Every structure is written in C-alpha cells, then in structure tokens.
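Have a look at the structure below, then the notes.
Of the protein chains in this complex, all but one are displayed in their positions.
All chains are identified by letter, namely A and B, in their written order; residue positions are counted from 1 within each chain.
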Amino acid sequence: MYWLRRAWAELRNEIFVLPSRTLVLIWVVALLALPFVYGDAYVMRILTMTCIFAIFAASWDLLAGYTGQVNFGHALFFGAGAYTSALLSLKLGLSPWLTIFAGAAVALLFGFLVGYLCLRLRGSYLSLATLAFPLIALGLLFAFPDFSGGELGVSGLRRLVLTPTGNYYLAAISMLVIVFGLWLVADSKFGIVLHAIRDDEVAARASGINTLRYKMTVFAIAGAAAGFAGALFAHYLRVAGPSALEVALSFQVVIWGIFGGVATIYGPVAAVFLLYPLTEWLGSFPAVGELRLLIFAVIVLLVLLFMPRGLTPWVRDKIETQCPRCKQRNAAWKSVCRLCGATLQAQVPGAQRFVGHQ
Amino acid sequence: MLRTLIAAPCLALAALGFATAAQAQTIKIAILGPMAFVQGENHWAGAEMARDEINKAGGIKVGGKTMRIELVRADTNEIASVPDATNAIERVITRDKVDFLIGGFRSEAVLAMQEVAMDYKKIFLGVGAAHSKLGLNVEQNYERYKYWFRVAPTKDVDLARTLFAVMGSIGQQIRTELKTDSPKVAILAEKAVWTEALVAAAQKNLPAMKMEVVGTWQPSATATDVTAELSAIDRAGAHIVFTMLSGPVGISVGRQMGERNMKAVAWGINVEGQKEEFWQAAAGKAQFVSTLDTYSEVEMTPKTIPFVQAFKQRYKKAPTYTAATYDAIMLLKAVIEQEGTTNADKLVAAIEKIEHVGTGSTASWDKRHDLNWAVGKTAGIAVQWQDGKKVPFWPPNIKGMQPFKMPAR
Partner (left out) sequence: MLQDILVTGLVNGGVYALLAIGFSLIFGVARIVNIAHTAFYMLAAYCFYTLLVKTGLGFVLSGLLSVGAVTLFSVVCYRLVIEPVREHEAAVLIATIALALVFQELMLYTFGGHFLGIPSTLEGSVRFLGVSIPYQRLLILVVAGASLVLVWFVLYRTRLGLAIRATANDLEVANLMGMNVHRVAMATVAISVALAAVAGVVVAPVFVVDPFMWLAPLVTMLAIVVLGGLGSMKGSLIGALIIGYVEAITVFAVPAGAYLKGAVALLIMVIVLLARPEGLFGVAFEEER
C-alpha cells in the first residue's frame, strides 16, 4: 500500500508535471499493452523490427550526438553482432539466448578496435574513415565464403521465441532496457564528459580528462548495443547476411539520428517509431509502394527545413519552456515555475525560451 | 436524415455481404517480387497472363464449384532490403489472407521468406532463386519445409550440367573450325557463393573434356569495368570466355569484349544477357555473347511458342525466366482440379507426383522439391546475341534452333 502511494506520488510530482515525460510514459504503456489491443501478426512484426532498429539508432546517438564522433559505418557493429550470433548458434549449436550476448560482446570488441583506430581523427575524416570499415568487413566476408556464406549469408537460424507476440515482447523489453540504460549513461557525469569532448576536445584534455579512454569506452558501449540489436535482427529474420552491413543501413541510422534530434537518445528512437512504420505502411499500397523511399526522403528534407535541429527538440520547445531563474523545465502553458515560483511568460525574451540539453 | 441513418448501415452490410461472397469465390495468390525491376515486372506479367486466361475460361474447378483467381501484387523490394521482403510476405499472408505464394528472386531474401511461409504452412512456389539451400531445407526437415517447390530455375548445381553440355558442343565447333585440338577457356566468374562450386567444377571438368583452362578471373558482381581482366584474357589467347555472371558486370563484359574486338567468344551464364535491354545496355557491342536462357520462340514444349508470342504482343517485349509464374499458376490449377481441393497438404502430395507441361519446361520434382534435370525438359536453352537479336542455338534437336556463330579471325 505504501509503495502504491509512493508510486502515485512519484507519478504526480515527477512525471505528469512535464508533458514530455508524460508522453514517454504513455508510449511505454502503449508499447507493452499493444498485443492485447491489436494482436495482428503483421503489425507486431513491424513493431518488432522498429524496436530492434530503435536500439540501433539510440546507440548511434550516444556515439555521434553526445560524443561528436559521427559514425558513418555504424552498420559494422550491427553486422558484427548479427554474424557472430548467427555463426555461433549455427556452427556450435549454442542456444540463441547465449549467442546474442556473445554477438554483443564481439561488437563491443569491434567498438574498441574502431575507437582505437579513430582516436586521432576529427570531424569529417572520422566520418569518412568509419564509412570504410563495414565495406572492408564485407570484402573479408566475401573472401571467405565457406565461413560466412558469402552474398547469401548465414541462414536457418533458430528463433529466440516461437510466437510473434513473444518476439515482440523480447524486442520491446530489450529496447526499453537498453535505451533507458543508454539514457542513464548519457545523463550521468559520464555524459557530461562526453558533451565536453564533443564541444572542445582540446579544452577537455587540458582540464585533465583522459579523452582517449572516454572515446574508446563510448565506441565500445555503442558497439555493444548495436551488436545486440544486430543479433536480435538475425534471429528474428533467421538469416544474417551482407544486408546487415551495407552502406544504406549506415546512412539510414544517420538519417534517423539527425531527424529525431541528436544528443537526446529518445530523439532517434522517436524517429524510428515514426518513420519505419510510415514507410512500411506506404509500401503496402501498390500504387504508392514503389515510391516509398522517395516519399521518405522528401519527408526528411521537409522536416529538416522547418526543424533543423531535429524533430524532438522542436516538439519539446513547443510544449515546454525553461525557467529563467532556476533553469528547470516547465510545461509551456504554466505561468509560474513549478520549482522556484518565477514568472515564465511574456517578459522572457524569445531567445531564452529554448530548452537546453538535458 | 433518418433515411441516411438507415440506408448507410444497410448498404454497408450489403457491401460486406458482397465482399464476403466475392471472397469466398476467389483463390487468392500473392505474387512476390521486386516490382520496380525487370524480374518483378516479369513475375507479375506472367501471372497476369495466367490469371486472365484462367478467369476468361471460367476459373478453377474446385470440387463442385468454380473459383476465380485473384492476384495480390506484393513488392518485396528484396534487391535493396531483405526485411522489406519478409514484411511483405507476412503482410500478404496475415492481412490479405492469400492462399498461395509465388515468386521470389534474391536467394538471401527467399531464404528468409521461406521461413515465414513455412511458419504459416502456405504453399510457396519459387520462381527466380536458384540456391540449393532452399531445396536442402526440404530434405533435412520435410515436415516443415514441404510446402516449398521450386518451379524455376533449376537449382544452381544443375545449371552446371547444362553449361558443360553446351560447352562440349561449342568446344567441338571450335575444334572443327579452328583446327585446334584443345580449345583454351578463360573462366570469368563473379565472386559470389553461387559461382564457387561452378568454378571448381569447371576447373576439374574442362581438362577432362580436352579443353585447357588458361586462368580464372573473379571480378565483383557489380564491377563496371573489366578491362584489366579482359586484357589478361587476351594475352592468354583464350578461345572461349566461360562466364558466370549475374550482375551488371555481365553488361560490361559484353560491351568491352566487343569494343576490344576480342577473338574469344563468351558462353556461360550471363543473367543480364538474358534480358531484352541487354543489347542497348551494351551499346550495341555485345555481338556473339551467349548465355543460358529459358524463353525463346522455339518449340521447347507445345505451349512455348504461343506463350512467348502472346507475351510479346501484350507487353511488347520477350519474357525472361521469372515469367514462369505463368507455369506456377497453371500447375496450381492442374493439381487443384485433380485433387478437387485447395488443402495445402493434399496439393503438396499431388505436385510431388505430377509431370507438368509448362511453357518453359516439362517439370517434375525430386525429393528436395527441385526440378528433375533433363535436357529438352528442364535444362533450358542456350541463346546467342547476333545483330541485336537473341538467337537460340541449343539443344540442337528442338525445332527453331539456329547455328552458333563465332567472331571472325
């Protein structure tokens, strides 16, 4: 009883006061309750894929948004996780429940490797160098077709769970756990250091921060998360092929990340949840279906024109304001700050109504 | 106002009634393929021709009643994205509630799609993917995968048998015309899993056929420039370039061989070379390029020539092998009428025993649900590009075949 009252108090004081947090809560509840409301296997398939890609996108944001290491080859980690899990479960007969973690571990190692190789690279050099890694990996995979299955990949994998609903819950819960975990990482002191590295690495080093270690750690964490997503992907489709490493996938995650809003973690997740089902839905209409990539690209362009910082920052600016005195967020329609009592409205000049990175 | 309130639900119910009634009378078949590309276009075209022909004749007799065919067009976009293909197949099964699935092209995607189809125990007739693994699954786990049958093409290893059969006849022609004992062969195979076994087989069998292998070159499937490879092949003095190409590299080979006026002749698999657009894509230079193919105006079966002519008349171009969706639908019609039911298990048993005369082949299936290979029945034909036209030249005993030509020396 006490816990119930405590939970209710938390809800009222921490979550419902801010529209953005309420939205997140509604989304989590909707995600978990979906199979009871709408048990269609097709819809669950789409949402399972969305959850998997959401993990992928969130991991990219940690790397690119927070730490400024804009990775154009994030598919390398995805593919590494997919292939590792596939090969281990197929060749050694291990249970997929074990191999997905092995996949994440191998992707973590790849993260260290790429992070190490890219330590001295900055900006566009980093982006373009990371673009090369999945392609080199593809070349290697094609060079050893007996091992990797060449252009066909590894097929005949076992599902983790047999029913569509089961798979959906696996993907959804993994996503919630991993995304929340990434968000916690980003919201901690560790995250502040990452911000510092992005904004001015030289200054960070001058302050005594071992930026090399931080960068490699972030690469490893992002790699592990992406690798986990890749392993789930492989076992869901039951095929792990070169499509898990291609340039288009890397570009796709960059688009999701920037469209949703970099350095937010929830931004890319929102982008995936909006864009992926949308393109799928468009694809189901025979007349429009072949044009779906075109429509997707046009939507991205239009949104960029009006919301250059991404979708979620724009939405948050509309529904929340920042208190000029205590710098905490408030719902936009409130006239008085909920924490310090300062007035929130018209006296505040427009420029100061931006919500800062939180 | 009241009248609208009453009329609307009545109309809706009536419409629902019609819809369900209509539903009950049709057999729904999903045609899965990359619809923005030639392969998908042919999937759909072949299927349309079959549907129109069957529906015009009344439909399929299922036991006592007659049912019409309804096609569901599903763009799998498999060339660009494997998950899109699995999404599409799940959609047509759960949303559109189709009874049968036909199509597929990219082997990686078809492997994934096969899994989904087998989960729902729906008959899936493959028309396009050649990889043996699809049939191997049937052998290793019959109860699960028995709903899969490959209508076209023959599996990849059987393609090899056809290739060597034709190679023998070309080799003989070279021996007589060029007075050389052992013709030199350069192997030009794209680097891909499907060519691995073929390359190994070629390297072993060609010397046994008294032909010398002067080298093996393996460009990437998407390579657009093969001058380096062709220069080296020229230097080696090859008479035949044995091609195993499925990607656009086939166009580059045809064009660049012509531009260099190479004395060697190209024979093998050149999937791009099977398409009508090949001549234009190679800028008119691909003279004498020859490849394995399925459709031509020759009497492979009594149905071939009428089908090819009708197809050309309707779609203004010749069919490629993925138009064998026509054969797949006709096969379904035959077994459904024979068994009097659309029950999947019964139909599976029927297909296993039947010999079906199609337009591209006279087909029967082995225990892997792959086509039984036989020259003149399922082995396909060989064509050569001469002056902008695809001229069939093998098997020589079929009516309509013409002689194989070689570059002047």
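As a working rule, a contact is a pair of C-beta atoms (placed from the backbone, for glycine too) under 8 Å apart; a residue touches a chain by one contact, two chains touch by 3 or more.
Note that this is a predicted model, so its numbers are computed, not measured.
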| item | value |
| --- | --- |
| Contacts of the hidden chain among displayed chains | A, B |
| Option from B:48, B:158 or B:190 whose C-beta touches the chain left out | B:190 |
| Among B:81, B:94 or B:252, the residue in touch with the chain that has been omitted | B:252 |
| Touching residue (missing chain; options B:83, B:219, B:319 or B:380) | B:219 |
| Contacting the left-out chain in the complete assembly, out of A:104, A:157, A:196 or A:254 | A:254 |
| Touching residues (missing chain, whole complex) on chain A | 70, 117, 120-125, 127-129, 131-133, 135-136, 138-140, 142-143, 200-202, 247, 251, 254-255, 258-259, 262, 290-291, 293-294, 296-298, 300-301, 304-305, 308-309 |
| Residues belonging to chain B that touch the chain removed from view | 34, 36-38, 79, 190-191, 215-225, 227-229, 231-232, 234, 248, 251-252, 255, 259-260, 272, 275, 277, 280-284 |
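Just so it is clear, only the chains that are shown with their structure count from here on.
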| item | value |
| --- | --- |
| For chain A paired with chain B, centre-to-centre distance based on mean C-alpha positions, whole Å | 40 |
| Touching residues on chain B, where the partner in the complex is chain A | 35-36, 73, 75, 77, 80-84, 86-88, 90-91, 94-95, 107-108, 111-112, 115, 131, 133, 137, 191-194, 196, 221 |
| Of all residues in chain A, those that touch chain B in their complex | 40-42, 45-46, 49, 142, 145, 149-153, 155-156, 233, 237-239, 241-243, 248, 280, 283-284, 286, 289-290 |
